[in-house]
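Of the protein chains in this complex, all but one are displayed in their positions.
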Amino acid sequence: MLLNTISNALSTLSEPWWKVFYDFSSLTRGIDEGLRSSMSEFWAVTVEMLIIGVVFLLFYAVIGLFLVIAERKVCAFIQNRLGPNRIGPFGLFQTVADLVKLLFKELIPIKNADSFLFNLAPYIVIIVNFMVLAALPYGKGLHAIDFNIGIFYVIAVSSMSVIGVLLAGWSSNSKYSLIGAMRSGAQIVSYELSIGLAIITVVILAGSMQLSEIVEAQRTGWFIFKGHVPAFIAFVIYVISGTAETNRGPFDMAEAESELTAGYHTEYSGIKFAFFYLAEYINMFIVAAVASTLFLGGWMPFHVGNWESFNRIMDFIPPFFWFFGKTFFVIYLIMLFKWTFPRLRIDQLLTLEWKYLLPINLVNVLVMAFLVLMGWHF
Amino acid sequence: MEEIVKEVVIGEQEEYIINMGPQHPSTHGVLRLVVSLKGEIVKNIEPHIGYIHRGIEKMCESITYPQIIHLTDRMDYLSAMMNNEAVCLAVEKGLEVEIPDRIKVIRTIMSELSRIQSHQLFWASYGMDMGGQTCFFYGLRDREKILDIFEETTGGRMIVSYSCPGGLMYDIHPNFQKRVKDFIKYFRGVLWEYDAILSGNVIFRERTIGIGTLTLEDAVSYGITGPSGRASGFACDIRKQEPYSAYDRVKFNEVLYTQGDTYHRYLARIEEMRESMNIIDQLIDNIPEGPYFVKMKPVIKLPEGEYFQRVETARGELDVFIISDGNKNPYRVKFRSPNFVNLGVLNHISKDFKIADLIAIAGSLDFVIPDIDR
Amino acid sequence: MSNEWLILFFLVGALFVGLVVVFAGLVAPQSTNPQKFDPYECGIPTEGVTWLQFNVGYYLFAILFLVFDVETVLVFPWAVVMKDVGITAFIEIVIFFVILGLGLLYAWKKHALIWE
Amino acid sequence: MDKTQLGEFVKSHKPDATVTEGRQYTEITVADTELHSLAKILRENEETLFDFLVCLTGVDYGDVFGVIYHLRSTRHGHMIVLKTKTSEREKPVLNSVCDIWNTAEFHEREVYDLLGVKFNHHPDLRRLFLDSSWGFPLRKDYVDDINIVSK
Partner (left out) sequence: MNSIIQYFKEIIQGVGSLLKGMQVTNRYFFSPGKIVTQKYPENRKDLKMFERFKGEVVMPHNEKNEHKCTGCGICEINCPNGTIEVISKSIVTEDGKKKRVIDKHIYRLGMCTFCALCVKTCPSNALAFSQEFEHAVFNRALLIKTLNKPGSQLMKGVE
């Protein structure tokens, strides 16, 4: 019956099926109307919820697994290696095999650990991931929840995942984990600020906190170009502090494998460890997705002034792919950071934030405000 | 004499004691450091060693001199060539054999290649200690080329057993000179990457400059030799002080710094790679013709006496001290291994730094644990 | 879609973790070796208590963070309406930022920004 | 100073010491009670200034234990060998030179570990490599049927 309604919805579309990639709103509207017409409102909402839940679960799993293999391949190529190459073509299914392996591994309860918090920590990091993913605009009309304070919500919720890390480290009853947790605590009290201020720069330009409106405001040009130098500085600061927020190298002090063996997730085994691992990658995706939404125009294609033919070719690429292309570009940048730089020390981390990023950011916000006031942006 | 042994107090109660090692990614083997912390600040370090103590000195007392060589490979496995050479030089000194130039020059080239590959591995693993995993692969990639040269000539990559009392096990392979020259050319071309990725990196510099400073007085008093000592200004290069093999006929600079911090210990090794390449450049084209082995008696018996040979390995001064009673087995063999002595300074220089600094400092002293434990 | 839908995503996340953990608990082996349950400390039994009170010097940072984070929250609504309100908003925020900047400078000069 | 001058220098301070010109270095044999004071003189005198303890070796001579110190001066570049013997085999005790050269701390611990020679005034004299249940493996009369395979 469900398939029937979907095919009905698809047949009601006025355009060919591939046009869906250009605008998802007609598809979603079609499904919604189809469901409502064939059943009561309660059931229609329930089925919609089921669809969305399953879609996001699949999306989550695919993105997570893909990013893990992508990271392993990227670092392999950077390091003159082949990378995983055994399972599937070019080792593409390596992560699936790893996941299955982790699923069948023993979950070791640590002696004297605070078992409630110990088990709670993975829930926190994963739930936070899902709640942020819900608010991102993936393409035209492909937006689960469009808050009017979207970007504010994203930074507020995404910083919650550090609580998961803190809990994991603290509850493990391991000294390495505890130090890792303390370090992640220091990280949260720093990089939250930079992200906030970098985003404020964009909000000034867009005049809105709603993600769909921010994307829409970039129809005439991406903010990174529109906002001149301040927008670029804000982008750099955002990427740096985003990397720090996700606990990735070179800011991976909380796990610092050469100092704390594995930091906060030393004691986690099997699938519980996999959650942290997965969450790290989804967090990276979130940071990159937000960066591409705010600075690189989200799903907006790349346009150059009045080169009509060029712009038409760019329009031909569906917005959906524009979004993921930009996101993966930022992800590649973040991966390149991790595989190039040595790890910072905890006091350098704080110095970087408080003595460099924060003052620059404050001035940057003022400069941007001045530019907008004068109308000097494009 | 009366017996006065101080009572030992292990740590204080309010300190946070963490075991680093033996199963730790950055102790490079089975070194165990019991670290007392205050917050993240290291207050005391107590090295516990001996996890792989094999009693090489004791074993040497029951085997003959040529057989000792294969044990020395296993002390500082990254300086195996120099370790072999040290024992051979001591034995040859005792027998008063005249060693042909060809052997001397080949030994010198091999030692310098060995030094380069050791420093490459240092660079690789140090990068990894600092969190930049890519360094590890670049370092090992370049090191493989030297190991291939070794393997072609000696049949072994790390465990070479190349020198033997009276000369060398094998003559150099016909491709040897060409391969070495190719390697030098290649390595000169990629050495700038080492600087681009690590030495010049602002994060790395901030993490190492001014950390774990060792003064000249302490370096001498603690007997820190090798690049670690020279970074503090301690001119301890035995290749200059007591030239052995062909070191008296090559020109090279002793890499000396005065700062003595972690960064300069690191830098000294990078510069030494350049100096080693210069030495090889001077020798590789003029390997004299001649035999690669001096005919020795089938059973080597050192005349009664004491023989002391100092050799500069990649990590510092290796002394071989042989006491012979005239038998085919030595009476007592002592290896003064550089790592063992260098370990003694770790507590002194890493006090009051952070855990991350401890890793940086320990890494910059470049321990090879089998050499500590012997 | 309305904001109440967030509950859905909360539930999806929780169910995802819960179901997978339950599944793993069913299929994963159980060990009987008591040493396996020791916390990892490089293969050596832990000395002393793990949850010891110890000094991590981010108290000052936490306070500074509070100050600046509240400020960021205040600036967000300003940023949205900045364009419409115009020059008044700009002057106000300059004053606001200058005061904040002075605070940061004060902390800097007082060496509060040094982690110990 | 060259080899003979070093010998004369030591003779002038410690008339009881035996000075032999060895193959490589001047070798000085000194009583265990005299060792520490002689080491201090050699370290502190401006003409000798032996500030680098190159090597410290413990030897089992059968009836007694000996410890051999190889010293080097970083300024003058000369080397000297000090030798001393314990007075007995049952309870071998020597004076530590840790206060003169820091590096002796580890060396002496090693000698204590492997030969059982105790060093007075050593700040932290414990077994270094081995467990306390082990014997002293570098002694000539050490037997270990399990770990030493003899052909």
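Should a chain be cited, it is by its letter among A, B, C and D, assigned in written order, with residues numbered from 1 in that chain.
In this section, a contact is a pair of C-beta atoms (placed from the backbone, for glycine too) under 8 Å apart; a residue touches a chain by one contact, two chains touch by 3 or more.
Being a predicted model, the structure only gives us computed values, none of them experimental.
Asks: Out of B:Ile63, B:Leu216, B:Leu256 or B:Ile284, point to the residue that touches the absent chain in the complete complex.
Replies: Checking each option in B:Ile63, B:Leu216, B:Leu256 or B:Ile284, the one touching the absent chain turns out to be B:Ile63.
Asks: In the full complex, which of B:Glu151, B:Asp218, B:Glu254 or B:Asp281 touches the chain missing from this view?
Replies: If we include the chain that is not displayed, B:Glu151 is the one touching it.
Asks: Among B:Ile41, B:Ala124, B:Met169 or B:Ile211, which one is in touch with the chain left out?
Replies: B:Met169
Asks: May I ask which residue of A:Gln79, A:Asn112 or A:Asn148 touches the chain that does not appear here?
Replies: A:Gln79
Asks: Who touches the missing chain here, B:Asn19, B:Ser79, B:Ser161 or B:Ser337?
Replies: Checking the options B:Asn19, B:Ser79, B:Ser161 or B:Ser337, the one contacting the hidden chain is B:Ser161.
Asks: Which chain B residues touch the hidden chain?
Replies: Listed in rising order, the touching residues are 63, 66-67, 69-71, 73-74, 134, 141, 144, 148, 151-156, 159, 161, 169-170, 173, 193, 196-198, 200-203, 205.
Asks: What residue numbers in chain A mark contact with the hidden partner chain?
Replies: 74, 77-82, 85, 336-337, 339-341, 356
Basically, only the chains that are shown with their structure count from here on.
Asks: Whole-Å distance, chain B centre to chain C centre, using C-alpha means?
Replies: 45
Asks: Per the centroid of Cα atoms for each chain, what is the distance between chain A and chain C, given in Å?
Replies: Here the centre of chain C sits 16 Å away from the centre of chain A.
Asks: Give the residues of chain C that touch two or more other chains, as numbers and ranges in rising order.
Replies: In chain C, 41-42, 56 touch at least two other chains.
Asks: Any chance you could list the residues of chain A touching two or more other chains?
Replies: In chain A, the residues touching two or more other chains are 175-176, 182, 261, 346-347.
Asks: Under the definition above, what is the set of chain A residues touching chain B in their complex?
Replies: So the residues of chain A touching chain B come out as 75, 78-81, 175-176, 179, 182, 249-250, 252-253, 256-261, 339-348.
Asks: Spell out the residues on chain A that touch chain C in their complex, using ranges where they run on.
Replies: My answer: residues 49, 52-53, 56-57, 60, 103-113, 119, 122-123, 126-131, 133-134, 144-147, 152, 170, 172-178, 182, 185-186, 189-190, 192-193, 196-197, 200, 203-204, 207-209, 261, 266-267, 270-272, 275, 346-347, 350-351, 354-355, 358-359, 362, 365-366, 369-370, 372-373.
Asks: Which stretch or stretches of chain C touch chain A in the complex?
Replies: 1-3, 5-6, 8-14, 16-18, 20-21, 23-25, 27-31, 36-42, 46, 50-51, 56, 58, 61-62, 64-65, 68-69, 72-73, 75-76, 79-84, 86-87, 90, 93-94, 97, 100-101, 104, 107-108, 113-115
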